[in-house]
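Note that one protein chain is taken out, while the other chains of the complex remain in position.
Letters are used for the chains, namely A and B, taken in the order the chains are written, and counting of residues starts over at 1 for each.
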Amino acid sequence: MGRYLLRRVIQVPIVLWILVTATFFLMRYTPGGPFDMDKQVDPAVKAQMEAKYNLDKPMPVQYGLFLWDLVRLDLGPSFKNKTMTVNEIIAAKAPASAVLGLYAVVIALVLGLGAGVVAGVRQNSVFDYGSMTVAMVGLAVPTFVVGPLLALVFGIYLGWLPVAGYEGMDGLRYLVLPAFTLALPFAARIARLARAGMLEVIHQDYIRTAWAKGLSEQVVVLRHALRGAMLPVVSFLGPAVAQILTGSLVVEQIFGIPGIGREFVQGATNRDYTLVMGTVILFGVLLVGFNLLVDILYGFLDPRIRYA
Amino acid sequence: MRLAPLALLLALAAALPAPAGAEDWKAELGPEDDAWKKVEQTFVFNNGAEPETLDPQIMTGVPEHRLAMACFEGLVGHHPETLAPVPGIAERWTVSPDGLVYTFHLRRSQWSDGTPLTAKDFLASWRRVLEPKTAAQYAYQLYPVKGAEAFNKQGADKPDGSGKYPPADWSSVGVRAPDEHTLVVTLERPCAYFLDLCAFETLMPVPMAVVEQHGDRWTRPEHIVCNGPFKPVEWLPNQRVTFAKNPRYWDAGYVKLEKIVALPYEDMETAYKLFQQGKIDWMDDVPAAKIDECKRLPEFYVAPYFGSYFYRFNVTKPPFDDVRVRRALALSIDREVITRDILKAGQVPATHFVPPLPGYQSPRGLAYDRAAARKLLAEAGYPDGKGFPKVELLYNTLEAHKLVAENVVQQWRENLGITVSLRNSEWKVYLNDVQHLQYQLARAAWIGDYLDPNTFLDMFVTGGGNNQTGWSNARYDALIAQAAAEVDAKKRAAVLRQAEELLVEQELPIIPVYIYVKKGLLADKVAGIHENVRALHPFQYIWIEPTD
Partner (left out) sequence: MSGPGGPGAAAPAPPPAAAAPSAAGPRKGTSLWADAWKRLRKNHMAMLGLWVVVAMSLVSALAPWLVLFDPTYEENWIGAQAPGHRHPDVLTKNVLEVGQPAEVAAGQRAAGEVVFICDETVETEYRIAVRRGKVSDVQRAEGAIKLEALDASAAGDALVEVLEDGTRGPRLEGVRVEKGAPLPEAFGARGRSAVLFVRHVEGARKRVEYRATLVDGVVRALARDGAPVPRAELSGRDLLEVSADGRPQTHAHPLGTDLKGRDLLSRILYGGRISMLVGIVATVVSLLIGVVYGAVSGYAGGRTDDVLMAIVDILFAIPYMFLVILLLVNFGRDIVVLFIALGAVQWLTMARIVRGQILSLKEKEFVEAARMSGTGPAGILFRHLIPNTMGVVVVYTTLTVPAVILQESFLAFIGLSVEYQGQSLESWGALVKAGVDSLGTDGSRSWLLLWPSFAMAATLFSLNFLGDGLRDALDPKQRGRS
């Protein structure tokens, strides 16, 4: 286990290097540059601006400079936001995304696992059909419909919750609608996966043995079956975290939350190379981290998987 | 909503020094009674985007410009109703009879840190704009000044590849400060709109000592020193920028707002919901699909705007190298369908290019005439559209552009029998394709930089950076050059009109579609926002009235 983990940890910088290299060149070779505007900039002035940001240098030099800065953990200045460095932007925006994402993950796990496990144990019951129907609504209706409708009902008609904005940790009210909107499709997926996993496990012989031994339902479900049911869920969690981050692009936009998702989208459309690189790196680190975590969890839940 | 009637009284060319008792008009624009003093003077508005910077000389966008007006003031300002130049840091000014020398007399004013603001500050600031290493995108706003263009471009490659621009010396630039409170500006050639430019953010003064000390970060609230009616006190990225009244502003006694909050929401749906919740007082656009609903709100306002929506032809490639084809396409768009049934906000259908301006009358252009269009297309060799090559209309990703493009394509299909497909590109890709003439037909728009037809017409001169159609016409170039040298306003307007005639009646490298409007929602309690064609609303004239 220790050696396996060590190897995975050594992999991390390689994964990140490939990621940043791919992103660097994809971004640079996408048509349009950071200083293209609808009012054509005089070529002389444009050249001055490109010189200021080293964009006039040959591509390998730019790449080298970028890597050197990256090693020193300096993501460079933002091309668009002239008064801040990318490090500062990420430091300023990451908390909002993190809090929103965390909220959403918790909501999705609690709702999804709860509904999925109960539905699995009580297969074909009213609760099973009911919760699975709700889960399907969650899967079938896009976030960009749920969000505005929730805002309309709870914000405009009932006036209970704010429709947009972010006030840090003091204003968790502001995050209720966005977090719920973000969590809904993931809660639905988790519920379905948990139910499927539960059904898989519940018919296994060792569970039947446990039943036969006369153990109470709670004990069987919680101590024996749940671990098995968690497997597909856990394996979904890695990508789910990634998708929650992606999903936050829409949710941050709809609810006006100053997070990384909005920065990424704005960066990509503005060809703010450094900002895009910064957000992608952050994203990559998070993903690699979560995938590693999932692997460890997986091994913990199913000891049969050996780390040879 | 207190929107004063649109009154356009512009006397730009004949800008007179402010008469005695000049401040009377200011009092007239103010509140009638003291009721406003009883309510909190906080104004919250949606600025539409996160500002790139608050540095007036580096900024390029409308949201930044709005904030620059809060914290900086140039030599002159804009009258909030008429947009005529009004005294700013310059108390009064004189213009030499040949229109070449402007002498500004500066008032005794100070920066927000208490240091006096002098003519030297303007010299240093303008030099900063023009220094190549500053890389100010809008440096060309100073090009009317003698020697400014040469100074700015020194050392850069010439576009025709014939080497570099020669070095230039700052002393060759036509700005002088004979004493602390006098600024003398010499122009390259007469410029009818130079005073208007003096109100533009690029020409605003910046505190050079602070700029040098903090570099690009000098506009962060913790560092900034400014000379306008307000001063930024908090800047939370993508969350809000907050301004407080600047007590050291020279006319601080007139400023009524205590606090301004600018929100950065790009999504109009979000802003609209906030407005409905009463969280914001002003948004300067409405969601496109909700225009019917918004128009029925008492808070809705709409006014013509100084911008034009049009389509560009790539005239270098068939079939649009044939002027008959271009005319046929222009003649067969019923623009009323677009403005009345699709956009619905009151946009003005237009067959001319320059938005309505006092002192200038645009030609009529080519009105909708389907029979004439068919005849022209047949003459060009495509009777009933038969044999017309496959063409594509390029537009950038935005719902409103798509709505218009779909309809225009349907009209061409019905009226001319030709099939035009659509290509929808992401913004920067679209810009890239248009600039490199990699298109056949492309959607375009132009918002005027200063109140003069020239800001619309000079873009189509041969090789102009914003021409982007490949169109070149010697007579047109000559007319634009002639207008630039003309001092007499009437004659100048007539020359420019001839140029526009060439553009929209004869040669048609573009198809004008409509003139923009500015529409938005303004809460009942806000007073002092006046309609004007450039939608410039200086904050020092705004206040909050009690709602009863």
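A few notes on this one:
Here, contacts are C-beta pairs under 8 Å (C-beta built on N, C-alpha and C of every residue); 3 or more make two chains touch, one makes a residue touch a chain.
Bear in mind that the values here come from a model prediction, so they are computed numbers and not experimental data.
The missing chain, though absent from the display, is touched by one residue of A:G33, A:G112, A:P148 or A:P162; that residue is A:P148. For the options B:Q276, B:Q361 or B:Q498, the residue in contact with the chain missing from this view is B:Q276.
In the complete complex, the residue from A:L139, A:V176 or A:I296 that touches the missing chain is A:L139.
When the full complex is taken into account, the listed residue touching the unshown chain is B:V337, out of B:V184, B:V233 or B:V337. Take chain B: the residues that touch the chain left off the picture are 1, 3, 5-6, 269, 276, 287-290, 292-293, 295-298, 300-304, 334, 336-337, 339-342, 345-349, 370, 392, 397-399, 402-403, 406-407, 410-411, 414-415, 421-424, 426, 429, 517, 524.
Contact between chain A and the unshown chain involves residues 7, 11, 14-16, 18-19, 22-23, 26-27, 29-31, 129, 132, 136-137, 139-145, 148-149, 152, 156, 185, 189, 192-193, 196, 199-201, 203-207, 209, 223-224, 227-228, 231-232, 235-236, 238-239, 242-243, 245-246, 249-250, 264-265, 268, 276, 279-280, 283-284, 287-288, 291, 298, 302-305, 308.
Here, only the chains that are shown with their structure count from here on.
Chain centres here are Cα averages; for chain A and chain B they lie 40 Å apart. Interface residues of chain B facing chain A in the complex, by the touch rule stated above, are 50, 52-55, 58, 60, 132-137, 139-140, 152-153, 156-157, 159, 165, 216-217, 219-220, 236-239, 263, 265-267, 269-271, 273-274, 276-277, 279, 426-429, 431-433, 435, 445, 465-466, 468. By the touch criterion given at the top, residues 30-33, 35-45, 47-49, 51-52, 77, 80-84, 89, 92-93, 148, 151-152, 155-156, 159, 162-166, 253-256, 258-259, 262-263, 266, 269-271 of chain A touch chain B in their complex.
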